[in-house]
Structures are given as structure tokens and as C-alpha cells.
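A single protein chain has been omitted from the complex, and every remaining protein chain is retained in its original position.
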Amino acid sequence: MSIVLKHREMILVAAIGLLLALISMRFPAFLEPRNLVRVFDDTSILAMLALGQMLVILTRCIDLSMAANLALCGMVVAMLNAAFPGVPVPALIAGGMVLGASLGALNGVLVWKLNMPSIVVTLGTMTIFRGSIFLLSGGQWVNAHQMDDAFKALPRTVALGLPVSSWIAVAVIGLFLILMSRAPLGRAFYAVGVNPTASVYAGINVGRTRFFAFTVAGMVAGLAGYLWVARYAVAYVDIAGGFELQIIAACVIGGVSIAGGIGTVPGAVLGALFLGVVNNALPVINVSPFAQMAISGAVITVAVIFNARNERKKGRIILKRAQGEGAA
Amino acid sequence: MTQIPHISRAIPDRLESPLATALKSWEMLLIVVAIAIFIANSLASPYFLNPWSLSDATFNFTEKAIIALAMAMVIISGEIDLSVASIIALASTAMGFALQFGADAPTLAAIGILVGIACGAFNGLLVSGLGLPSIVVTIGTMSLFRGISYIVLGDQAFRGYPRDFAWFGQGYVWWVVSFEIVLFLALAIVFYVLLHRTNFGRAVFAIGNNPLAAQFSGIRIRRVKFVLFVLTGLTAGIASVLLTARLGSTRPSIASGWELEIVTMVVLGGVSILGGSGSIAGVVIAAFIMGLVTFGLGLLNVPGIVMSIFVGVMLIVVIALPVVARRLRERRAV
Partner (left out) sequence: MPRAPDSAVPRPCLSLRDVSKSFPGVRALNRIGLELHPGQVTALVGENGAGKSTLVKILTGIYQPDEGAIELDGAPISLPTAHAALDQGITAIHQETVLFDELSVAENIFLGHAPRTRIGLIDWRRLRAEASSLLQAMGAPIHPDMRLKDLSIANKHLVAVARALSIEARIVIMDEPTAALSHKEIEELFVLIDMLKQDGKAILFISHKFDEIFRVADRYTVFRDGEMVASGMMRDTSQAELVRMMVGRSVEHVFPKQDVTPGETVLTVKGLTHPTEFEDISFDLRRGEILGFYGLVGAGRTETMQALFGITRTSAGTVTLDGKPALAKNPAHAVDMGIVYVPEDRGRQGAVIGLPIFQNISLPSLRNTSRAGFLHIANELALARKYSERLDLRAAALDQDVGTLSGGNQQKVVIGKWLATRPRVIILDEPTKGIDIGSKAAVHAFMSELAAEGLCVIMVSSELPEIMGMSDRVIVMREGRIAGEFDRSGLNAETLVRTAAGIEGEAA
């Protein structure tokens, strides 16, 4: 695979650079490494989730239940931590990922075995997951004082200049890079999205590939669930409410085609970073936090228009003159 | 490929009688489900079979159901509008804003409806004018519309709507018959005629089944889709008037999450999420079913969020059941 970022990603890098430059003109502190690390760390959860969602969208599906999955896993690990303070944090993280993967697998099975449209399935599981949090917690919050220190401290522990949560995001991005470029499963996600019929003839099981996409996305949501509750030191029914749309927005801004088959790891990450920079810059430049929603909405709309221009297919060129090879 | 015997010059109009088709239809199944839930409700709670509580039960779904009528048409055409709940918020905010300048009830209602139409037209322009996928466009405008409400209101609320305005959401036309339910049923008839009895409705089905072939058949796809988005905007505007009048206040978080409940209602009503098939009758019955379920569970003191589990399970089961049943039949047949 070509190491040089493609056209699309270059534009995103330039857009983020421009944004940073504009902000730093009035608020140079924003560009300080410490603040940039903070912005990255703040965006790390969104970036990971966007990668998970990208897999699903690549295979021509969509997962609306990711945020609810995150919230359910977050609540479960938080309640486990509160109930059994002795359980080591890595075991809780692993548990959260297994739970998230199973919930994702549930989506996947319904899409695979019953051939149901993913938007219907995940619309349903989204409300089921949210409702389950209520059933589990009885509507109660798990507050900071109920969680033990190791549980809360891990994401914020700084190692080699970056918080652990950022390192986790870096590791996830690395794994995704390998998955998408070097693993047969990663290539299958693309194949299924580009041409499902041809995939069948190439020996790829379309349904199963989708199942894996949902499962991996669910696993990422499980991991993000722990990171979220540990970071904000609270778990309740509505955490990450509406976040599923932010995740999809990051994908769309990052150039992932909603029609499937097109999308890259750097693209999705940059899409998340773009949103992250915008969200973090608003309070700095003294815009009311209430404007955040309208701005991300506008950004998504503009990004969609922009994507469509890029994706528009060039017609076949029949006239030789137009090809600029009149001499040939 | 189906083998068709060659019956020269005598192709019948129909494969089977309309009655047989109706009996096997999704709507018939929904009616059975609705009756079952109705009976279960009346057994579960002694308060259920009371005209006033039945009338109360309608309030929690009529506003959504009105939007579902237009949403059904959008989904049949192969598109989706996820911004409807945000249109409610923006239209309600606009009405609250106008209230500050002393607008009277009819003016408020007109403003709400016009803002709804404008939002729908904006979606329509992006989808049909620029040819963008509606799911992404409306995810964007969903944040945009509600975001504007947040900019205007922040954590504040508009209150103090006039009493005659409240009638839209709280008034009764006759005895226990509310204005909301009458409006919904009237709109249901209008949308039934529009979808099933007009050329426009036929074009919607054609586009949903095969947009390219519809275009090649001389249907003005862009125009039809634009009108559809304006219609969802219009119904969202109407719903905003009803809801604002019923609640008597506007917060930016008004009607949040409704888009998914409305889509659920439409899908439950037998509209294919992939486009091309569905009926208004199914959507209307599905609206009543969802109303009955939420109201019944409410009588049993089940909290709202648990009801949503119920709705989620119902959505999946209802779509999955026919598939599972067909699988079982095929397995037995082999």
C-alpha cells in the first residue's frame, strides 16, 4: 500500500492545519504541545469508534447502536468495579471488550443470518442496549467515589509524554492499519463493499464478513466504554447519548463512503481529529458550548457535499481529442 | 426462472382475488396484534377500558404518527429523513421566538409550519438538487437544526404560550375526541389518497423500486423527492405546533430521539426500509399499536426507558418473524 496519503487525506490534514493556524493567531496557547496532547487525548475515543464504524460502513451497513453499546459496557465495568473493587483493571477492560464484541456480534448475527437491514437491527438494539442499562442499574448512577482509584487513574496515567488512553488509541489505530492493509479479513471488508456479488464468487462469505465488522465495532465500543466511564468518572443511563451520530459524522468527514467500499484508516482518524479540534476550540475562542452541535452539523453537511463531488464518477471518455492524446 | 404456460391473449388481471391478498397482508397481521394488545391491556388494568384513558392514550403517539405518514412515503421512495425531530425543535424555537414579539395563536402555528416546510425544503435541495445520500444529509441537518435551537435557547426555555394556542395540543373537538387525533386521522386519509390513489404516489413507488428505470420512464425523480422532503418538513412543523401547544414550553431538547421512534413506527407498519413497498394503512395501525403498548405498560407503571426496550424488541421481532417463518416452511417443504 502506498505510504503517501491520498489526495483526500491531504485536504483533511490541510484543513486541520488551517483550523489550528486560525485559532493560534488569537490564542497561541492552543498550539502548545501540552494542549495538543490534550486535544488528541480528548478525541481518542471518537477516533477509535470511528474506525469501528468504518468497518461496518465499508460493508454497506451502518451501526447506530455503537454509543448505546459503549454506554452499556461502561456501566457494566463500572458496576463490576464498584461491586468487586479487587478485580484488576485489565481484566475489567477485557471483560468490557468481550461484552462489547458479543453485543456487536448480536447485531452481526441478525444482519447475517436473518438478512435484516442493518439500520433496522441497530435501531432496535440501540434502544434495547440503553434500556438494559436502566434495568441493570435501576436508573442509579455509578459515581466517582464508588470506583476505585486504579480504575479511574489508568487512562490519565502519563507514559512517554502521552496519557495511556492516547496510547491505547495509537495502538488501536496501528492494529487497524495492519488489519485493513495486510489481513485477508481487512481486504474482505473492502471487497464486500465494492461488489458483494463478486465477493461471493471470490469465495468471500458476505454475511460473515459483515458479522465480523459488527463484532469488531462492538469490541471497540466495549473498550471505549471503559475509557469513557473511567475518564469522566461517572456512569449513568445516558452517557454518550447521541454520540452514534458523531461517530458516523467523523467517518463521513474522513471520506468513508456511506455507499460502502471506500474509506481509509487515516481518513477516519483525521475525520475524528477534525471534529475534536473544532469541539475543543469552541470554548477557547469564546463560542458558547451550545453552538457546538450546530457547528458540527454544518461541518457534516459541508463534508457530505464535498465527498459527493469527489466520488462523482468520471464518464468514459470516447473522443480521443478529449483524452489529450490526439497524436497517439 | 418461472415457467409460465403460454396462455395466448388471455392474461388475467390479477393472480388472486383482492380479498385473498388482503387476508395474507401485513396489515391484517398488525390488526390481529393490535387486537391482542388491546385485550391484554384491558385484562391487565381495570383503568384501561375507559373512554377518557383511551383518549389520553392517543396523545403519546399522534404527533409522531403524523410525521410517520410522510416518513413512510420518504422511505418508500428509498430515502430517509433523520432530521424530523430536530425540525420540531427548530420550529418550536421559532414559535417561541415569535411569542416574544406577541404573536397570536394562528400566527404561531403558521410560523411553526412554515419553518418546518423551510427545513424540509433545505433537506430536499441537498438530496435532490445536489444528489446527496439522504441518510448522511439528514444526520448533518439533524445536528444543524437542533444546534440552532441550542444557540438561541442554551439551557433556557420559552414559556407562556397563549391559552388558545394550547388548544392545538390539548383541546377536544367533541367529548373525548381530541383535536390531535382528528387531525391525525384526517391527514392519514390525505396521505392514503396521495400515496395509493394518485400519480404522484405511483411515482414514489416506482422510484423506490428502481430509481434509474423510473427516471428512464420519464418520471421527474428530483422533483418528486424534493416534494417528499417538503412533506416531511410540513408534518414535522405540524407536529411541532401540536407538541409545543401540548407541553406549553419550548426547550432545545424537545422531541429528542423521536426520529428513531418514527422510523420504528414506519418499519413496523410494513414499509420496507430498502424502499419500494409499504402502505399508509400499515403505518396507521402500527402507530396505534405503539400507542397501545406504551400506554398499557404505563398503566402497569413500567418506566419509559423499559418501554423502549419493548419497542426495540418488537421492531426486530416483527421484521425477523416472517423471515424465520419462511425459513421453517422451506425446511419442512424440502
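So that you can tell them apart, the chains are marked A and B in the order they are listed, and the count of residues begins at 1 in each.
The rule we apply is simple: contacts are C-beta pairs under 8 Å (C-beta built on N, C-alpha and C of every residue); 3 or more make two chains touch, one makes a residue touch a chain.
Everything numeric here is computed off the predicted structure, so don't read it as measured data.
From the options A:Leu18, A:Val158, A:Ala202 or A:Val302, the residue with contact to the unseen chain in the full assembly is A:Ala202. In the full complex, chain A contacts the hidden chain through residues 1, 178, 181-184, 187-188, 190-191, 194-195, 197-205, 261-262, 315-322. Where chain B meets the missing chain, the touching residues are 1-4, 6-9, 11-15, 193, 196-202, 205-206, 208-210, 212-220, 276-277, 330, 333-334.
The definition used in the following text is that only the chains that are shown with their structure count from here on.
In terms of their C-alpha centroids, the spacing between chain A and chain B amounts to 30 Å. Residues 80, 126, 130-133, 135-137, 139-148, 150-151, 153-155, 252, 256, 260, 263-264, 267, 273-274, 303, 305-306, 308-313, 315-316, 319-320, 323-324 of chain B touch chain A in their complex. For chain A in complex with chain B, the residues that touch the partner chain are 62, 64, 110, 114-117, 119-121, 123-128, 130-132, 134-135, 139, 237, 242, 245, 248-249, 252, 258-259, 288, 290-298, 300-301, 303-305, 308.
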